[in-house]
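Only one protein chain is missing; all other protein chains are in place.
Presenting chain A:
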Amino acid sequence: MGTLIAVMRRDFTLAIRAGGGFGLPLVFFVSVIAVAPFAIGPDLVLLSRIGPALLWIAALLSTLIGLDRLFGQDAEDGSLDLLLTTPSPLALIVLAKAAAHWIATGLPLAVAAPLLGLMLNLPPETLGTVALTLLVGTPTLTLLGAVGAALTVGLKRGGLLLPVLVLPLTVPVLIFGVGATAGIAGGGGFGPSFTLLLAVMLGSLVLGPLAAAAALKASQA
């Protein structure tokens, strides 16, 4: 447990202080939302209708762009080899790293979403649900992304491969996330979709770190 907290703290500190990458996913998130009305038009009625979907797509893309940092720097400076030799289960270390990564990159998106939603003219009750679904959805995306990040960690040109591998895995998250927000998914309302979103999160909470740990072991061997 001590190891895990230490790994989390180290990763979080590195994410904030080193390399100047902190906050970039959030800036990217805001940029995507800012560009969207130029493509769609400034029609506030339309924007308020597709707003939740826009926020979700922007969050998905922002999560994807930071994923190579999850293991990439550790692989470069050799600390990943040290983590692989620690007695703690590797899956739990992956979980700790993913948690730190999410707090630094995913959580700010969920927090900023209501503000951007306001700019997209979302009704007040939707603002809360968008933030809530993103709060559950972004850790799921990070956990699924951890698998892709672990698979491509040894690659020189893994940059584009990573999103190509991860995007198909994120379809259910997107569907249930947007479904819960909009309550229009034919399934009816917030409850069922949100419960399923939670189910996907719990599933990836177990399977994501296990698969990522297996991939890390295989790619370092």
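Descriptive notes on the structure:
Going forward, a residue touches a chain if its C-beta (ideal position, glycine included) is under 8 Å from a C-beta of that chain, and two chains touch if they have at least 3 such contacts; residues count from 1.
In this text, contacts and distances are computed from a predicted model.
One chain of the complex is hidden; its UniProt record names it "Heme exporter protein C", one of "tRNA N6-adenosine threonylcarbamoyltransferase", "Xanthine dehydrogenase molybdopterin binding subunit", "FAD-dependent oxidoreductase" or "Heme exporter protein C".
One of A:Leu84, A:Leu135, A:Leu155 or A:Leu198 touches the chain omitted from the figure, and that residue is A:Leu155. The hidden chain makes contact, of the residues A:Leu4, A:Ile65, A:Leu92 or A:Leu165, with A:Leu165. Summarising the interface, chain A meets the missing chain with residues 147, 151-152, 154-155, 157-158, 161, 164-165, 167-169, 171-172, 175-176, 179, 185-187, 196, 200, 203, 207, 211, 214-215, 218-219, 221.
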